[in-house]
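Left out: one protein chain. Kept in place: all the others.
What follows is chain A.
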């Protein structure tokens, strides 16, 4: 089931509208996280798991749900565009 699923992007972004007379400085690009659980739907049994120690550090027991967060605002702003 996992293989056919096309790779999704864990982070997406959009550029908010900015009017001509907007006094505030432009925000530029805003990002939002789209973790795997949005795409997996109802969890199927017997998914591959991390070891307990690894799971504790990764924040999830099942490998499919692991979602590494890398702050796009700090990383020069060019993250995986949705």
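Just so it is clear, a contact is a pair of C-beta atoms (placed from the backbone, for glycine too) under 8 Å apart; a residue touches a chain by one contact, two chains touch by 3 or more; residues count from 1.
In this text, contacts and distances are computed from a predicted model.
Chain not shown in the complex: UniProt lists it as "Spore coat protein CotJB", one of "non-specific protein-tyrosine kinase", "3-oxoacyl-[acyl-carrier-protein] reductase", "Spore coat protein CotJB" or "ABC transporter permease". Take chain A: the residues that touch the chain left off the picture are 42-43, 45-46, 52-53, 55-56, 60-62.
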